[in-house]
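All protein chains but one are shown at their positions in the complex.
Letters A and B mark the chains in the order given here, with residues in each chain numbered from 1 onward.
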Amino acid sequence: MTTMLPAVATEGMRSEERIPLSAFQQGRAAFLADRMAVAGLAILVLAVLASIFAPWLTSYDPNIGDTDAYLVPPFSPGHIFGTDNQGRDILARILYGGQLVFPEAVIPVVVASILGMALGLIGGFFRGVFGEIVMRTLDVLFAIPMVLLAIAIAATLGSGPPTVIVSMAVVITPYVARVVATTTAQLRNAPFVDAARCAGFSRWKILRREILPHVIPAVVVYGTTNMGAMIVFAAGFGFLGLGAQPPTADWGAMIAGGMKSLASAPWISTVPGIVIVIVAVAFNYVGDGLRVALDPRLRTRR
Amino acid sequence: MNAMPDPVKAQAAKAPPLLEVKNLSVRFSSPAGEVRAVEDVSFNIGRGESVGIVGESGSGKTVTCMSMMWLLPSPPARYPTGTIRFKGKELDRHREREMQKVRGSGIGMVFQNSRLSFNPGYRIGSQVNETLRVHLGKEWKKELPRVIEMLRYCNISEPERVLRSYPHEVSGGVAQRVSIALALLIKPELLIADEPTTALDLLSQLEVLRLLERVRKETSCSLVLVSHDLAVVRRVADRVIIMYAGRVVEEGPTADIFADPKHPYTQGLLASTAQKEEGERLYELPGHPPDLAALPQGCSFRPRCVHAFAKCLTMPELLPAGPERVARCHLLDAGREAAHHG
Partner (left out) sequence: MISYTLKRIAMAVPTLVGVSLVTFLLLRLVPGGPVQAVLGVASTNPAAVAAVTKEMGLDRPLYEQYFIWLGKALSGDFGMSTQFRVPVAALILPKLQNTLILTTGSLVYAVVLGILIGVVTAIYHRSLLDRALMLVTLVGASAPVFWVGLLLIYLFAIKLNWLPAMGMSSIAGNSGPFGVLRYLILPAFANSIIAMAVIARIVRSSMLEVLTQPYVLAARARGLSRYRQVVVHAFRNVLPDAINITGLQVGFLFGGALFVEVVFAWPGVGYLMYSTIQSRDYVTLQAAILLVSAVFVLVNLIADVARMALDPREARA
């Protein structure tokens, strides 16, 4: 008997009577039980669909303003979010801007996940001289503030969405690689991996059967949890003028565009910011839900 | 038993006992439902008495002894019923200031792993001083020579060095004896030791046990010793309380219980720790302790009991089972009825 409280509270609990579910079913049940995660997922699905079907949802052109409707405040008939200083409908710009912001956030994460997983496995699983070089290189990249490095790369390559994607992918990759390297380094000496080694499994078979099933969920959770930050990051490029060039709608550039009329028309900057916060918070809750759903230990601990 | 009136006992009967636990219930919430860690437990600790509380993991013995000074934070712990009286005065768990005075100075406590019960970030000496300062106020420095003396009493050979050390730099046995010394330093009237020997190696176990025996003989301090190890309890305790699934199932003088256990659970426990003789297999209680969030109907021990019968589907009361003895079993009732009819 220990003196620790949770142990007192949980010991003696058994689940013998329960019907065993498959890992997927258990994970899905755990995710669906998390109301915030489900709500977050619903918001994200709606937001993505709304930006894909933007031409059907709004009749306004996001880039050409109405000369009769400068600086219309929000909640006005015809312009629920108001218009900006060129008479462009803010809702339309938000919807079309999503077509840019979502890929700008998702593609770097996907690319970095694949690259980072490869590098992390080299550093954490295969090791050797090459692995050592990889790990030391990653250490160096951590020593440069991530945002500054990304901005510097983008500034050097010249602005535009492809630049944003490349520079974000470059700076996120080390972070994914570190997650993968620490996970595999822990797994490497786990009893079940030793057992597989003793059973004479090849390195590739151990990698595929024993390591990857643990690494992939970790990468997925890491990517999803940080996707919110990536939306904010992508908006940052737009804000600095490194993203899509005017007049193309971009959430970050919209905030920058409203700076000049902050005193007279605060909504121009405020509305896109609120949208970014909602999307980022939704990603966070989905990431938390996935973390619990994919990690059996966390599932029982809750 | 001696029928002569004992002057000490006669006096004890008049004065209130040192500590009274009455109808104590402790519950925790868990995803599987409400965990009934302790259920309607009552007992007394007399002045100068040494009481052993015995049970398996999850029997509620640790939760019970922590609740004796309302130590468990609430929430998560909930107390639907229960009063604790110390020297006749009720301890109000909501009055944190009053409880702080009782904790340490009135009732001292020693934990299972003493190395973990010292903060790893401070030297042992500074944690000893802190306790002195809290309980003695400005006068605490005068007591410093007594610290060394008390550590020596507890068989610490180099007290100065130990006080300068961090908890991770001393052995588990030394840490345990230091924490006993620290508890005794404030001169408590009751010392609670929760599994004080479990985490130690054999030699350190013996040393700690000898120390506890010495404390029992040489001081007026009452002792509550919580353990799953009957041999340890037998050595130190005058009286034993056996707990199972959060309830008291048997209580009585140590010698009597070891000679003639009444409850089937106590019988099983004794049989499983009995000396193993040549060719004889060690007896093991069948089954597991029950899930405290889903207790079986009636007697909690019923699913594991070899004597279980229809009446066991109702929870038995604590029934008299001899002089100063009680046990929670329908067999006693049935036995009495059988004796009555016969």
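Keep in mind that, in the parts below, a contact is a pair of C-beta atoms (placed from the backbone, for glycine too) under 8 Å apart; a residue touches a chain by one contact, two chains touch by 3 or more.
What you see is a predicted model; the values in this text were computed from it and never measured.
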| item | value |
| --- | --- |
| Given A:A39, A:I52, A:I151 or A:A196, the one touching the chain that is not displayed | A:I151 |
| Given A:R35, A:R136 or A:K205, the one touching the chain that is not displayed | A:R136 |
| Touching the absent chain when the full complex is considered, from B:L18, B:V63 or B:V102 | B:V102 |
| Residues of chain A in contact with the chain not shown | 3-6, 136-137, 139-141, 143-149, 151-153, 155-158, 228-229, 232, 235-236, 239-242, 252, 255-256, 258-259, 262-263, 266, 269-270, 272-273, 276-277, 280-281, 284 |
| Residues of chain B (touch criterion as defined above) contacting the omitted chain | 66, 69, 71, 75, 96, 100-105, 108-109, 111-113, 116-123, 130-131, 134-135, 166, 168-169, 179, 182, 186 |
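We adopt the following convention: only the chains that are shown with their structure count from here on.
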| item | value |
| --- | --- |
| Whole-Å gap separating chain A and chain B, where each centre is the average of the chain's CA atoms | 52 |
